[in-house]
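Have a look at the structure that comes next, please.
What you see is the complex with one protein chain gone and the rest in place.
Labels run A and B following the written order; every chain starts at residue 1.
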Amino acid sequence: MKKQVKYRSRREKAVRRLALLLALVLVCLLLGNYNLSPRGGIRASEELVHLGPTEVVYPIGSLGLKGTGLSRGYLCANENGMLFALTRFYWAYGWMDYGFAVLDCSGPEGVHGGEYSIYKRREGEDNWRWFVFGRIDAKGGALLQAEMGGYDETGEIWVTADRVDIPRSQWLQRDGHTYFLQELPQYAAEEGRAYRRVRLTLTDEAGNILYQDLVTQGGSTSLG
Amino acid sequence: MKKKTIDHTELLVLTLLSGEDMYGYQIITELSRRSDRTFEMKEGTLYPVLHGLWKNGAVECYEAEAPTGRKRKYYHLTRKGREALKVEQEEWRTYARGVEAVLSTAPALG
Partner (left out) sequence: MADFYDEVLSHIRYATAEERQAIRAELEGHVEDRAEALEAAGYDRAEAQSRSLAAMGDPAEIGKGLDKQYSRFWLILSRAAAVGVAVLCISLVMAYPLHRLYFLKENLTARWAPMVSSFQTLEEKTGTTGWDPELKVEIGNDILSVYWVALDREKGEAEVYLCNYDQNPFGQASEQLGGYVYISNTAGDWSRSGAGGSTGGAAYRRLSEIPVTPEEDHLTLTYDRFGEHISLEIPLEQEGRE
């Protein structure tokens, strides 16, 4: 049978092309970085911050900001820290890391707090969200308060511009740890960044302060 | 290739090709010659049959020079085609036996 088969039936052509397509897809999936699920995007962020494998504590869901396509936010944690991971789906690239804020929880503090401001630039519009999140290790707490404000010119006096309460009923339990996540209200930013700090205060039933400190960890992402 | 009535055209074509590769016109003339002119079909209608067999993978085709010196499209029976031929032959023989069986019960006609 030493002749060249010069013609291929249409069905044969279709089958061969499909097989080639499938082979290429497999190559791309294996050698590529194409994540078919948001979990892959979270993993990418985990790798970047070197936090190690985490579990999702709370799925924030769609970001709800204009111009962010199909994107999701997830609050994740493991024993040592927390990761507020954003992931976005691109047709050409799959689910990719889209931004993150990370919080180291390995210290001895009673409350580990992080903040995350997510910003997508748009003409003349306020298109951003602001969260505070973290883990409560101290026992006996009943109410966590997040105060937005800053220190005045002297640097000594804390001025509160706004306050949000996060009572125990809103805390999240997972794997033996207590976590919290709270979106902070937007308000017209005062001049200067000083008024954009967050201070967390944990009090017990009686009102005694178990923990009070500024949030220093977290992150800020200007979305692409 | 299951059909309610047996389409003998396909069976005949496959049988011819089991011997050697042929092109359209050659099949027509061979068919006529071997069957002692019993089977003479309208020549054009061979082609839908051939293309159908080709589509289903029962035959392959290639271009080669015919004995006349011109280039013609030759058809070659594939392994799949040979399997199909066996099946069709069996079915035909069963059918023929059936017909014969019925006929043999008929009273002989003068």
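Convention: contacts are C-beta pairs under 8 Å (C-beta built on N, C-alpha and C of every residue); 3 or more make two chains touch, one makes a residue touch a chain.
What you see is a predicted model, and the numbers here were worked out from it, not measured in a lab.
Considering the whole complex, the residue from A:V25, A:V159 or A:I209 that touches the absent chain is A:V25. Checked against the full complex, the one of B:H8, B:R34, B:H51 or B:R82 touching the unshown chain is B:H51. The chain that is not drawn here is touched, among residues A:A92, A:I157 or A:A206, by A:A92.
Think of the hidden chain as still there; on subunit B it touches residues 23-25, 28, 42-45, 47-49, 51-52, 54-55, 66, 68, 70-73. Residues 7, 10-11, 13-14, 17-18, 20-21, 24-25, 27-28, 30-34, 44, 47-52, 79-81, 92-93, 102, 104-106 are the ones on subunit A that touch the missing chain.
One rule holds in what follows: only the chains that are shown with their structure count from here on.
Centres computed as Cα averages put subunit A at a distance of 69 Å from subunit B. The residues of subunit B lying in touch with subunit A in their complex are 54-57, 60-64, 73, 76. Interface residues of subunit A, counted against subunit B in their complex, comprise 1, 3-7, 9-12.
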